[in-house]
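Below is one structure. I have some questions about it.
For this view, one protein chain was removed and the others were kept in their places.
For clarity, chains are labelled A, B and C in written order, and residue numbers in each chain start from 1.
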Amino acid sequence: MVGHSFMGAAHSQAWRAVNHVFDLPARVELTAVCGRDPERVAAAAQRLGWADHMTDWRALLARDDIDLVDICTPGDSHAEIAIAALEAGKHVLCEKPLANSVAEARAMAAAAEQARAAGVRSACGFNYRRVPAMALLRRLIADRRLGEIRHVRAAYLQDWITDPEFPLVWRLRREHAGSGALGDIGAHIVDLAQYLTGDRVVGVTALSETFVRTRPLPAGASDGLTARGDGADGRGEVTVDDATLFLGRFEGGALASFEATRFATGRKNALRLEINGSLGSAAFDLERLNELEFLDATQPTDEQGFRRILVTEADHPYLSAWWPPGHTLGYEHSFTHQVRDLVAAVCAGEDPTPSFTDALQVQLVLDAVERSAAAESAWTQVPAAGAAVAEAAA
Amino acid sequence: MVGHSFMGAAHSQAWRAVNHVFDLPARVELTAVCGRDPERVAAAAQRLGWADHMTDWRALLARDDIDLVDICTPGDSHAEIAIAALEAGKHVLCEKPLANSVAEARAMAAAAEQARAAGVRSACGFNYRRVPAMALLRRLIADRRLGEIRHVRAAYLQDWITDPEFPLVWRLRREHAGSGALGDIGAHIVDLAQYLTGDRVVGVTALSETFVRTRPLPAGASDGLTARGDGADGRGEVTVDDATLFLGRFEGGALASFEATRFATGRKNALRLEINGSLGSAAFDLERLNELEFLDATQPTDEQGFRRILVTEADHPYLSAWWPPGHTLGYEHSFTHQVRDLVAAVCAGEDPTPSFTDALQVQLVLDAVERSAAAESAWTQVPAAGAAVAEAAA
Amino acid sequence: MVGHSFMGAAHSQAWRAVNHVFDLPARVELTAVCGRDPERVAAAAQRLGWADHMTDWRALLARDDIDLVDICTPGDSHAEIAIAALEAGKHVLCEKPLANSVAEARAMAAAAEQARAAGVRSACGFNYRRVPAMALLRRLIADRRLGEIRHVRAAYLQDWITDPEFPLVWRLRREHAGSGALGDIGAHIVDLAQYLTGDRVVGVTALSETFVRTRPLPAGASDGLTARGDGADGRGEVTVDDATLFLGRFEGGALASFEATRFATGRKNALRLEINGSLGSAAFDLERLNELEFLDATQPTDEQGFRRILVTEADHPYLSAWWPPGHTLGYEHSFTHQVRDLVAAVCAGEDPTPSFTDALQVQLVLDAVERSAAAESAWTQVPAAGAAVAEAAA
Partner (left out) sequence: MVGHSFMGAAHSQAWRAVNHVFDLPARVELTAVCGRDPERVAAAAQRLGWADHMTDWRALLARDDIDLVDICTPGDSHAEIAIAALEAGKHVLCEKPLANSVAEARAMAAAAEQARAAGVRSACGFNYRRVPAMALLRRLIADRRLGEIRHVRAAYLQDWITDPEFPLVWRLRREHAGSGALGDIGAHIVDLAQYLTGDRVVGVTALSETFVRTRPLPAGASDGLTARGDGADGRGEVTVDDATLFLGRFEGGALASFEATRFATGRKNALRLEINGSLGSAAFDLERLNELEFLDATQPTDEQGFRRILVTEADHPYLSAWWPPGHTLGYEHSFTHQVRDLVAAVCAGEDPTPSFTDALQVQLVLDAVERSAAAESAWTQVPAAGAAVAEAAA
């Protein structure tokens, strides 16, 4: 694993747990973790359960005892590490968003396509696909229980930077994070919307805002923030979006609205989805991730209503491996399911999902959103990833 | 109508509205309202829309232009007025609880049985039966959608007297109210439980408490409160229960729990019901009276969940007369539905429900509850009302 | 009153009830109702409680015994009737949306301004301002309890035309309704958003769709639908939007999203609002109209949470006139409150709200939305109504 902060901890938990819960044809070993700071990575290895630790990710790729590399660094280093890892013949799990730009994402998707020919697998870490309620909803939609999809209503609401004195962390700088709320949390709802519907967003109109323009430099700010002329007054410029909203059309004709914000006071991690179709509807809130609301419009009108399905039954996705009905799971389990599916696919010689191309498709939406927002909300087409990958490969 | 405070206002609203909403074979006229205080009853008549006002209810009964008497006084006067009205050949709607004692209730039920032979109708005002969600639930249970009933869980939670300085109003004195939370709000959940299940409570064990034993006498306290030795310090004794809880068994084998309290801080009018059967379950909260939660256990396990049925569809009880789907009703509409059903029954020469005998059955439960609470929670049988009425008639 | 279908019924209920609930300096009399069809208007008068009925609205305006005219017709006749009524010196309550076009709305606002000089009052029927939870939220925001507003998230979701065989009623034809979901229900959320924040939408980007393009002509279709070439196959063209979504910016800097749709399967009347500010947030759903969710971000973080305020306390707007705490109101009460405020203002010689100019401001937003949707979502400015009225007056 490369990187060991928030996502590194979440992924480590999954790697540690997966064999204790699921029957898999292979046993996972946490061989080595890599980070830039020797002391911090040593402490992380100890805390997170990795046998070894390193500071040079290229050295990590050179090791023979490593089959798979899990990339948990900020987005600006994804492309370089992932492409090198694939070329080194390592399977790759790369955190989302796949990259900070379409160009990088395209290169990564092309590299993944090439590696795939050699049996080297890759996947992007859109973990919310593995929340059982989301997997169940995918099944319902694939079974046409919602009929023709008319509306997708998606929002990812957080509030952790509403305080103007919250420091200028790396997630608030474009050079590291690529974008702000859009890439961090907006990426999740774009991926979920496309995954759940089995359709893709083909055009968007967008609006973006940075409510708080400068913030205090973090204690011990590194990464050349001050060198860049910021911080004379101890503050630096926020160079990403605090909030981005966009409307879109799906290829199949559905209308969609998306909102990603870090200024929704009181909403901590409210990823909300509602999908309306000709035969039914569904709704979800990540703050209540064990529940799926489902309405079946084919039932008699006097009995219809949104049912709160507690997604903890043995016949729900992933659940047979866990606890009895009603004994809920949490946020972290989505990562455990993610590595379960990844390991199972690698062992079976199959492609895990979402592929880098799927993740590129998300990136293409984010890119169109940024271009629309920069062009006074002008309607902006989203190309198909397949063509983009072919182009990059050519 | 006799009485014109809270219930009088609610009933008046219903009488005024019913012909504007429902097609009925008769047109309701608000002929006269009766109250003890000449000035207050005159003001009430004006405010509530009654053509005339009087202070002597016997004079009211003597009028030829009155077909039906609606009794909205405190429980201690129900028996006398209702029996006189029935004997005078007036149809009667009597507020719940039917009476303050079983003896009175039995006499009223016997009088109602006699009057019925002469085509004179009577009903008790358990208005919550006419909340559309409750009528819908009755239909579902009658259609065996819940299967064999195993559990009834009922609570009626309010908090209006948690402040120890809230005054000693008539509802807190046994001689006027009969009992406290038990008769006022406990009566509703007993009636609903029996109505919805179509079954009756046959035995109980109970617990009762008065948390605040004395309260300030209300400004202008009348009714001999001070004469009774109370109030030397400006306070008088609370002589009814603040909260009563009881467990019971239904004749059909279901277990039940009931709670009526005025000390559930933050719960304003939370009449909550949950019923579990072998084939399904339902839940309700009066604070969200347009909704019924229904679970159909015959559906595939991965799709089961409590559905929130918004009970505003045209095929829901009473709703075709109101607004389009999703346009909600409120508390007062239960009274409008009550008089709709009453007028329809009277015009059709049929017996409205609940009958005085049904209400006596509730009273018999309340009485058993009081006796159990007074006897260290001893298990106490509840006799069948039919036998009681026959006994009274003999 | 002119018009007597759905809105006519809702308004009549309010006129009948208001003096029985609120203390007002004047007593309302339901003098006459006007409709095109003599038989239907006669039946409506009887049902809805109007003393007289007419078929010529100009004759209605000529009557001396009428002080106020309530216009409940489809939007295409609002301007003509309202302007004539104002010129006849009648106070006017006009249903929303104010008109089917900005030009009409502007003329109406100008007429209202002129009439006002003569003490003739006017208001537009955005009744949801008078839902107590909305009035409470307005108070909280005006008291700066939410701080600086950052996000307004508004949706009005219905599903009554998801069936492609639902007939082509007047609301689905542009010449009568002006627009579809946008004007019918989108108008409400635009007005609420502007009213609650005390701010106005200054620019928008929009997306619109008609999912079902033709529908069966209604039985007895009139209004020249067939004459227009529609209906050779018994079907006619839907000429309004089924769904319209738009993003906007408020003058004060807040971002907003709006959605109005009649294709949200399972959502019956889900007007949902969420507002996030620097100090707090609030959320509302019209399907639970007695509740307001409020988060106070100034409280200690370990105690923060969205509170469900049951808006039924005596110190909540309008509530002291109704029932005890926890005894809920319904949809129709918003109309009762609307006429209460209107009558109070007229008697006090004050201007009721929302004024025609306020309603014109809504119309200007709707117009910008339609223009943006027609221009590939191009960003479209919304002019201020004041200037528009001045221009019309000039």
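Throughout what follows, a residue touches a chain if its C-beta (ideal position, glycine included) is under 8 Å from a C-beta of that chain, and two chains touch if they have at least 3 such contacts.
Only a predicted model underlies this, so the values are computations on that prediction, with no experimental measurement involved.
When the omitted chain is restored, the residue from B:Ser179, B:Ser281 or B:Thr357 that touches it is B:Ser281. Contact with the chain not shown here comes from a single listed residue; of A:Thr205, A:Ser257 or A:Asn290, that residue is A:Asn290. Only one of B:Ser122, B:Ser179 or B:Gln304 touches the chain withheld from this view, namely B:Gln304. Although one chain is not shown, part of chain A still touches it, namely residues 6, 10, 12-13, 16-17, 20, 47-49, 158, 160, 267-270, 286-290, 310, 312, 323-333.
Contact between chain C and the unshown chain involves residues 136, 292-296, 301-310, 313, 315-316. Against the chain not shown here, chain B presents residues 150-151, 153, 155, 157, 159, 162, 205-207, 209, 211, 243, 245-249, 253, 255, 257, 259, 261, 263-267, 274, 276-281, 295, 297, 304-306, 376-379.
By our rule, only the chains that are shown with their structure count from here on.
If you sketch which chains touch which, every chain touches every other chain without exception. Among the chains present, the centre nearest to the common Cα mean is that of C. Which two chains touch most often is answered by the contact tally, and the pair is A-C.
Remark: chain B and chain C have CA centroids separated by 37 Å (rounded to whole angstrom). Mean C-alpha positions place chain A and chain C at a centre distance of 41 Å. Between chain A and chain B the centroid-to-centroid distance comes to 55 Å (mean Cα coordinates, whole Å). Counting partner chains per residue, chain C shows two or more touched chains at residues 267.
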